[in-house]
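Comments concern the structure below.
The complex is shown incomplete by one protein chain, all other protein chains being positioned as in the whole.
Naming follows writing order (A and B), and every chain is counted from residue 1.
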Amino acid sequence: MTRAPLSWSMRIGLAILGFYVAVALLSLVWTPHDPLSPGVGDGFLPPSVEFPLGTDRLGSDVLSRLMAGTQYNLGIAVLAVAIALTVGSILGVIAGYYGGATDIAISRGVEVFQAFPGLLFAMLIVKAVGPGVVNVILVLSFVGIPDYVRLARAEVQSRRNWPYAEAARMVGNRSWQVAFRHILPNSTGPLLAFTSINAAFVALVTASLGFLGLGLSPNTPEWGNMIARGQDGVMTGEWWISFFPGLAILGMTGAFYLLGDALSDLTDPRRRR
Amino acid sequence: MTTEPYVVLRATGLRRHFAQPGGRKLMAVDGVDLMLAAGETLALVGESGSGKSTVARCVVRLIEPSGGDVAINGRSILPLGAMDLAALYREVQMVFQDPNASLNPRMSVRQVLHEPLRLQMAMPEPKREQRALALMAMVGLTPGHLDRYPHELSGGQRQRVGIARAIAAEPNLLILDEPTASLDVSVRGQILALLKQLQRDLKLAYLFISHDLQVVRHVADRVAVMYLGGIVETGPTEAVFTRPMHPYTRALLSAAPLARWGMKRERLRLIGEIPSPIDPPDACRLAGRCPLQQPACTAGRPALQPVAPGHASACPVTSA
Partner (left out) sequence: MSDYLLEVTGLSGAFRSPTGELTPVLHDVSFDLRAGVTTAIVGETGSGKSLTALSILGIQPATFVRSAGRIIFDGQDLLALDARALRAVRGRRIAMVFQDARSALNPVFTVGRQLADVHRLYHGGSRAAAMDAAIDALRRVAIPEPARRARQYPHEFSGGMAQRAMIALAALICRPELLILDEPTTGLDVTTQAEIMELLAELARAERLTTCLITHDLGVVAESCDQVVVMNAGRVVETATTEAIFTSPREAYTQRLLAASQLVEGAA
């Protein structure tokens, strides 16, 4: 079956993300230099043939660190979004389909967490639970959950009395089957579309935490860490240390936004011809 | 005296109200009695706001009744728990108005038909496919349609799938909720013919919800006319159509357009529009709109009174 052509913005978004994935995979097996060791070259070397993106203060290769950083920044974004999507959707479907006291409990809980700004909330929690990849992923997914809950709840509420939901009940589906097998698959459009916005947000916050020194250990080649390490150089002319990680973050968040509706269309049989 | 017919569906004093702000009550269905014998078609006729669709959903508990009783095949269904209710849906099924909205857009026709066979009949896979093919033939579709998605089918084909799904678990009662209202006229005739055929072959009883009087006259054995949550007239189809007693029935029949030349109708006109069903007064539901109104009409709600064998009307003026 063929699909309707994707728009140009979606194609560009997909192409950029494909590139990031390829780089992340490549960096697992090969980087030009060891991204973690300092002193592979002199400090503050400008871009050259040997170090195409220059070296940082400690003499680490910026290109190698950038490539290795893709694993962290992309991985954290993908995992945090996946967890938030899963947990948020389940809670939202339960709240939307069953209503009543269950709905009130879930919705009020979500509102409490939404009262804090996302970045501030993430900073406080990471500060409290300490740095580490797993903690950062969990905290960032936690920040995204309320939005998925609200989206899933609204979608399910508007569909729970649709004739096909009634028909599903009448052919012997139990209520959880109606909610998760019939209503949820038809409610994924807005949820999947939101993942791109959420992923862009997560990518920014990951880098922000790294920049503030809250996320991962300082030597981790995470892009926010790298910008922090190079921030003094911006004033004194060693622009490449912070510039290239910044560009990488821009590219990734931009790609997530461009992806837009592509995800929501992928699972819809009406888009096939 | 003939033997009593086997009663498939019996509703007594069925009520459903919806709470409104300020403690008021919207009486969507307000004391409805229905009786449907095996293999029979009872049409529930009314305009929007009459409560006919709410009745259809209450008798299968897609909407929970607020009061009264519903018995299907002799068993009261209101006390049933979730498990027993799922089992009940082997006896009663529903065909929905808009086949586009009642089919899950992400499920192929095969998935739609396999679902009841798996969940309700617990059939193993090879038998399911066999039964699905038989169902397709019964509703006039080809095996090739099994792989289609709803959006790849015409409106009439979709409704055939909806009907196949409904008869999959071999029920003896179908609730048909305006099954032809969203179809073209040429398709409408085909679907009605199919429903008649299936009724004969499978000995189905139909509760046929409709606003289309021409269709009702074509398919129904008996008719119940609903207005504002209550039945105002009920009787054999020919009697109700040729000798309507209740002023509302007369207004409805005289307003229905007929696709024939030179039919001049003697209109019975109602005054104004259908009133709100919120906290209705204790009077005839038609009071205030009825051209034949008498003082007796506002002294309590008139009950259905027999006017001929099997024919009853809730109008103290025309029945007197």
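Convention: contacts are C-beta pairs under 8 Å (C-beta built on N, C-alpha and C of every residue); 3 or more make two chains touch, one makes a residue touch a chain.
Predicted model, so just to flag it, every value in this text is computed and none were measured.
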Residue among B:Ala19, B:Leu258 or B:Ala303 that touches the chain left out of view: B:Leu258
Option touching the unshown chain, where B:Asp33, B:Glu47 or B:Glu129 are the choices: B:Glu47
Of B:Arg158, B:Arg188 or B:Arg285, the residue in touch with the unshown chain: B:Arg188
Subunit B residues that touch the omitted chain in the full complex: 47-48, 155, 184-186, 188-190, 192-193, 211, 213-215, 218, 251-252, 255-263, 267, 269-270, 272-273
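One rule holds for everything that comes next: only the chains that are shown with their structure count from here on.
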Chain centre separation in whole Å, for subunit B relative to subunit A (CA means): 51
Residue numbers on subunit B that touch subunit A, as the complex places them: 57, 60, 62, 82, 86, 89-90, 93-94, 96-98, 101-106, 115-116, 119-120, 149, 151, 162, 165, 168-169
Complex contact set, residues of subunit A against subunit B: 162-164, 166-175, 182, 185-186, 267-270
